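Right, I'll just put the structure down here and ask away after.
Heads up, one of the protein chains got dropped from this complex, but the rest are sitting where they should.
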Amino acid sequence: MRFLKITKNDWARGVEGLKDSFRVFGPVLERSHFNFRPLEKGQEPDFSFRNTRLSPKSTVYPQSEILFTYTLDKSRPDHHVHKEPPRDETPRAILGIRPCDAKAFGLVKLNFDTPEYKDPYWLSAYEATTLVGLACDEPCSACFCTSAGSGPFDEAGLDVLLKDEGDHYLVKVLTEKGGKLVSAAGWAGEASGAEKAFVDGAAVAAEKITSFVSADKLAGKVTNQLHNAKFWDDVAFSCINCGTCTFLCPTCWCFDIQDEVAGTDGVRMKNWDSCMFPLFTLHGTGHNPRGQKTDRVRQRFMHKLKYFVDRYDKGIMCVGCGRCVQHCPVNIDIRRVCEIMNEYEPEPETCPA
Amino acid sequence: MTEYTQKIREIAKKLLSEGKVDVVIGFREGTVPLMAEPCLVSDPAGVDQLVFNSFCGVNLANYLPRRKDRIAVVAKGCDSRNMAQHIAENQINRDQLVIIGAPCTRMMDRRKVAAAVDGKDITSVAEADGRLTVTGPGFEKVLDRESVLQDNCAICVHVNPVLSDEMLADPLPEQEKDRYTDIREVEAMTPGERYAHFEELLSGCIRCYACRNACPLCYCPTCFVDESKPQWVGKSIDPTDTLTFHFLRAFHCAGRCTDCGACERACPVGINVRQFTKKLEKDCKELFDWEAGMSPDVRPPLDTFRPDDPGKFIK
Partner (left out) sequence: MGIDPGRLHFSWISSAEATKFVDVATKVIEEVKALGPADRFVKEKAQVA
């Protein structure tokens, strides 16, 4: 493990230098909030953010992505051929990603990189990406990362971790990829003894987390009992089935494939989809197995807090970033729902007397 | 506002225990500051979760269509207008409803409050005498209520419910207000500038449809953007498709929109979606002297033909 100490000037110079060999993404202020965007020459990532409104998942998993184009025009030699658009294979660097969001990439990878199936689009982008995390010294009140398998100094998904020390950053190089990025940026200046700063910083930040979920009993629940529990109608009542929670979430991975044809030319693309949309499960026959709002709300929480837990044995499919908690327009709070699910005891079976 | 909470609970309890309604739709305390969650209570023992405060911006008329039961529902001025609109459009029967009218002291915008404290983490808020005290780690700030109202609430001229069976307080004075300064600015643009303005306005839209789904008017079983046979609009974030969604939605709401602000409030990325609906709301006011939802007995102007309808645009 290498530790470096770099001044903020070194940082700024390094970031500029990186842009020669990397596509660099960082938090940028848009309207009232921050989002991760590609940084132009001369543009610095703005680290005054607490967390970005949208998660950084779009840096490797764009909301809309063209898979291939085609033409049905027989007069053209390449008709009926799938042509992949040129892909930008340049290495990418995401600067200032929060540890929870980086951890989320690891959870999403479980879905896009399995022994049987690999999603080439997601995977190639992910592999080209170096994640430079910014430790959270001031976690927000809606963050519950420490009880969602992550934490303000979590290194799990990161290649590099930065700690802001006012006039300089302490840099912890975590992987080989991270090492390469640090050299490309020209950051040197070993900082022996910085280890302690990270350990202490992690402890102080974890102390500041005020919000928690209990998920310890979820694995032990019987899926069908949880599925049929009576509380779902109350949980779902206020939901308006928008895609806010799933689109903002760093761990939501669902997409839909669409063909768009104009004349004889077409594109096939992949768009984020959401289990909260009725269209998500609508069959060609018109039947919808999740036809009611409650079915859809239940699916979201069952997937994140039960099916995922059982299938991968890697905890819940949530890193506690708090986005859905803060931005759901009707205040449906995953912490509350997790609590209800975790504490749920099946209604005793009653026989008619 | 606490008096409202008290009265809502009393009324809800009475209606439920006397069997006058099956359910009460109101708000419960939010799990985060500056929020309240719509909720449904069917057991008189559950009425104590009901609250009313300055963050009850969700339009509860949205929860009425297709319900078959007898419902008591809390209604601000705008909510009641959307309820009247629902009744006119046969989405709910008047006799199914017991409307608990709340003369509205105008709702606060949680994003403006957040901006007023430079995006700092807010852990609690307290409201008293027209002021909002906002606290978080290491700070406390007192804000003037007027400075953090929802945009639509600041210009609202119908804070009093137009329909009600119970009232939580005496009607409040209504303000006189020029409601359309922002729209006139857009009207003054050239077509090219206007297009650029709308493109810029929607540049961050993620097509989550929170705006549409928060709107009580958007009750269509299948929205035109969700149709696939034929598919009218693409589903990606292509700018032309996104613009098409917003324009068409606005036109579908023409003459029906009450400017309740539910759409704008719901947008997770802070897009001023009322820029679209409000132009049509203004046109309806100016061309037809029409304000939506003022009576459950009159059909909206774009639904009816009158020989004296303005027709200057026809050549």
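Structure notes:
The first chain written gets the first letter, and so on, giving A and B; residue counts start at 1 in each chain.
One rule holds for everything that comes next: a contact is a pair of C-beta atoms (placed from the backbone, for glycine too) under 8 Å apart; a residue touches a chain by one contact, two chains touch by 3 or more.
None of the values given here were measured: they were computed from a predicted structure.
Partners of the chain left out, restricted to shown chains and counted across the full complex, are A, B. Set against the missing chain, the residues A:Leu29, A:Ile66 or A:Ile340 yield one that touches it, A:Ile66. Considering the whole complex, the residue from B:Ser164, B:Ser236 or B:Thr258 that touches the absent chain is B:Ser236. In the full complex, the hidden chain is touched by chain B at residues 191-198, 234, 236-241, 243-244, 247, 311, 313-315. Mapped onto chain A, the footprint of the missing chain covers residues 62-66, 69, 260, 262, 265, 267, 269.
Keep in mind that, in the parts below, only the chains that are shown with their structure count from here on.
Measuring from the averaged C-alpha position of chain A to that of chain B gives a distance of 31 Å.
Within the complex formed with chain B, the residues of chain A that make contact are 30-33, 35, 50, 53-54, 63-64, 138, 140-142, 208, 210, 234, 237-238, 240-244, 247-248, 256, 258, 260, 269, 271, 274, 277-279, 325-327, 329-333, 335-336.
The touching residues of chain B, when paired with chain A in their complex, are 30-32, 35-40, 58, 62-63, 111, 114-115, 119, 121-123, 136-137, 204, 206-210, 212-214, 226, 234-238, 265-266, 268-270.
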